[in-house]
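With one protein chain removed, the remaining protein chains of the complex are shown where they sit.
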Amino acid sequence: MSYVAIKGGGRAIAAAAAVTEYLRTEEGLVGTAAEPLEINAILHQLRHLVDRVISEGGVYHPQFAALAIKQSLGDTLEAAFALRAWRSTRPRLSATPPLDTSRMRLIRRISSAFKEIPGGQMLGPTPDYALRLLRLELLDESPEAFRAVARDWLENCPEARLPDSFPKVLDALRAEGLLPPVSAARSQTAFDITREPLVFPVPRSAALATMARAETGSLLAIAYSNMRGYGDVHPTVAELRVGYLPVLLPHPVTGELTEAGEVLMTECEVVAMYEADKANDSGGKPMFTVGYGACFGHNEVKAISMAILDRALQKGMKDGAANPSEDPEFVLLHVDGVDSMGFASHYKMPHYVTFQSDLDRLRTTQSKNREIA
Amino acid sequence: MNKILEVRGLSKTYGPGCPQCVESTGPEADTNLCPHCGSVVAIHDVSFDLFEGEILGVMGESGSGKSTVVKAIYFDQAPSSGEAIFYDSDKQHELFALNAARQRWLRNHRFGMVYQNPHLGLNFNISAGGNIAERLLMSDVMDYGAIRARAKALLARTEVLLSRVDDLPKHFSGGMQQRVQIAKALATRPPLLFLDEVSTGLDLSVQARILDLILEIQQELKTAMVVVTHDLGVIRLLTGRAIVMKYGRVIETGLTDQILEDPQHAYTQRLVASAL
Amino acid sequence: MIPILQVEGYGKHFQLHEQNKLIPSSLNVSFTVRSGELTALIGPTGAGKSSVLKGIYRTYLPSAGRILYHDALGHELDMVLASEHQILELRRREIGFVTQFLHCLPRQATLDVVAQPLLGLGVSREEARQRAADLLSAMQLPERLWSVSPATFSGGERQRVNLARGFIAKPRLLLLDEPTASLDPATAECVIGLIEGLKAEGTAMLAIFHHPETTRRLADQVVELTSPPAVETLLKEEIMAPTLALLAAPTGGVASLGAALREAP
Partner (left out) sequence: MNATPLTQGGNAYNFGFLDEYAKKEVRRAVLKAIAIPGYQVPYASREMPMGRGFGTGGLQLTLALIGPDEVMKVIDQGSDDSVNAVNLRQFIEMTCPGVSTTTKTTGCTLIQSRHRIPELPLTAQQIIVLQVPYPDPLVVVEPSEDKRKTMHGEADYSRLLVKLYEDIVKFDEITISHRYPTRINGHYVIDPSPIPRWDVPKLDDSAALILFGAGREKKIYAVPPHTRAEPLAFSDVPFRVEDFRDGAGQRRACARCGSVDSFLDEFVADSGSKTYQCSDSDWCDGVEASA
């Protein structure tokens, strides 16, 4: 008699991988011009997909992010996952000091709090005011026309002298006494969630780091619950900026801070009011409170959601959570894409033994019920 | 008669506190909110003794700090300063010097608390019997049959229908919830029981029967009790001695009939005069 | 007979903060109460008779004087200075107080109301109820009423319950504030009998009676309080007719400060 249980696991896994790979390359059967997706094409034409994966994967490596997108057939959760797993194998060589985001090389910058802000508003690349109509002409775009668009745009672009850095809107508010001063006691070292476990209560920097790597949709859903009524205050976007942040690292020999490159980031600061708190540094004056969000890549929804949740969590830690979005454990333990998608997937694994044990309990209680009846 | 509880200089301030907190709050200042730093001086320098089998009333209006007193002793809220000594047969415990585990042990084994809000005293997701079982299990009673028997006996004593022992408290009336709370508080036969506005908000007839029950239990078990209430009727009915609080301070203390008939402090005189 | 209670220079006044008034109630009252004797307080309305009883019992905080009590163990205690717990202990074991009004739980059976002081002394519930039943039948309270709350009783019935509760633990000192005021003649006679019985057993009593006649029958010593408060102690045989006429006047007095305050404008 053969063993009935789960046999041939190895073969099944190999076959599953093979059929997935077939799907990736299936186009080769139908189109003679079919070519493998180039990493460059993903990097440029699917840039927001790449932005999402580097942010959720927690590694600024656009090329590998594009690779992960390619091998996962465009599944962002899977792609971010692969990037994270790769990151687990990398030794830590160095750490940057806190970087000054006022030094960002901006491609976009807006404030919904003021019409005029020091340095000026800059709309930059955004679909915010575009009509979401399907552009049917792209169904059959000629490579020639495709190449001409960017070239024409650059030729017609007026020469603009942009400053190297822009002042932050928050600094202006702070100078006016509308925001509490930055506490001198603020820690200069950020909590590293890749090296230390979250043990609640966690410092704000741990919460920020967790949200910076969070899955965009999860973060949005909880932030949305806060905006919609399971929360308190309508926030105002004091400043949203997208741009390239210079990364400084200590020089391996001299130890001097040296610019090692730049990363594309989205940063958002929201302000909202809450009651005057006599216990804070402001001496009882009512003041705005600030929420901060930032992530790799160009992902405005994520940065705004994070900023709203940062404010909500600070309030929750101070006054106790009045709703899920103010509860640090609720938010921080449920927004990670890799954790949540992995666990949802694991239910597909065999559970024969536990189910057998469930059966035993159910049958026993059923038979006891019968005895009583 | 022996002392069971000695409270000295109990104080609790919410907020950062400042050197002017004490002088700028209290009955004379007519506030418990420090105008200098915004702290709330919930109680300041509260002292009293409680003897075995005695019922002490703590009376005052909301904001007087009366609940804070029992919550501090029951370890619900740590006081800012002060001490409390619990005399337990041959041992004595300095309550606020104990570690958390020891405090929890005393809370489970030797104290009982009945809150105005049954949500604080009962777990609404487990049955009435389960609520009592929880306290017994905390005291390491591990025999299911014994737990069950004790839970039923307690519910019978507090006049909860035995057919409802396995029902969830959320399906009970307010008066019934208080009875279950009392049964739960009594599960470990504590020598010291705290009652925080237990009958407030209940219908008058229900209120009266709860108070009767408390008196009967006190006579039967000789449990020492601290009864917190704003209701002079409850004070008159249950307590032998009382302390009167206003804005966090004890302004008067005495035998209950003396406080009601010959109040000394202007505030107490007003309170008594305004009673129906 | 041995003195059980010596009141020396007792004074009581009420300070009404709200109205900024000082109301004198008793001034410089002195007398001695002996075991097995009844001392009656007499005097016009407002002379502070009840104030003296309440001062002894600590329902009022005395303003002046000493109240020396000799307890069962022979210790002397100044009840003006005694701690609250000492007073409570005396109330439980030695000193009883029967007022004009019965304070009891409206939902408690009469038998339990009467038995209550015994429970405080550690007597078992069954025995306490038995002794309460004996006493109530001696006081001719119909048995059908025993299981009902006294709240529904007539004034006379209720007062009998009140007295029974005051008598049952056989206190060493019993304070009586118009115990026969609302009784019909037959019941009053019965109560007078009980008081005589207690006296014979050695209980010391300090009483205020509504009827001068009762005072005359029961008092071994009469203390006359005058209004405005002054005091002199008269022996029984020296009671004068004018005083008796004064005694017959309707009594109101300051029943409780709470009531006075409620009535104040």
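Going in written order, the chains are labelled A, B and C, and every chain counts its residues from 1.
Here is the rule we use: a residue touches a chain if its C-beta (ideal position, glycine included) is under 8 Å from a C-beta of that chain, and two chains touch if they have at least 3 such contacts.
The structure displayed is predicted, hence computed values, not measured ones.
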Displayed chains contacted by the hidden chain, counting the whole assembly: A, B
Contacting the left-out chain in the complete assembly, out of B:Ala84, B:Ile147, B:Leu213 or B:Val272: B:Ile147
Residue in contact with the excluded chain [from A:Arg90, A:Lys115, A:Arg132 or A:Arg228]: A:Arg90
Touch residues of chain B, complete complex, unshown partner: 100-101, 104, 123, 126-127, 129-130, 133-135, 137-138, 142-148, 166
Residues of chain A in contact with the chain not shown: 1, 3-10, 12-13, 81-82, 84-85, 87-92, 193-201, 329, 333, 338-347, 349-354, 356-361, 364-365, 368-369, 372
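Here, only the chains that are shown with their structure count from here on.
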Separation of mean Cα positions, chain C and chain A [Å, integer]: 83
Chain centre separation in whole Å, for chain B relative to chain A (CA means): 50
Footprint of chain C on chain B - complex, ascending: 1, 49, 51, 54, 208-209, 212, 215, 219, 237, 240-241, 253-255, 257-258, 260-266, 269-270, 272-273, 275
Chain B-facing residues of chain C, complex: 14-18, 54, 58-61, 84-85, 87-89, 105-108, 119, 256-258, 261-262, 264
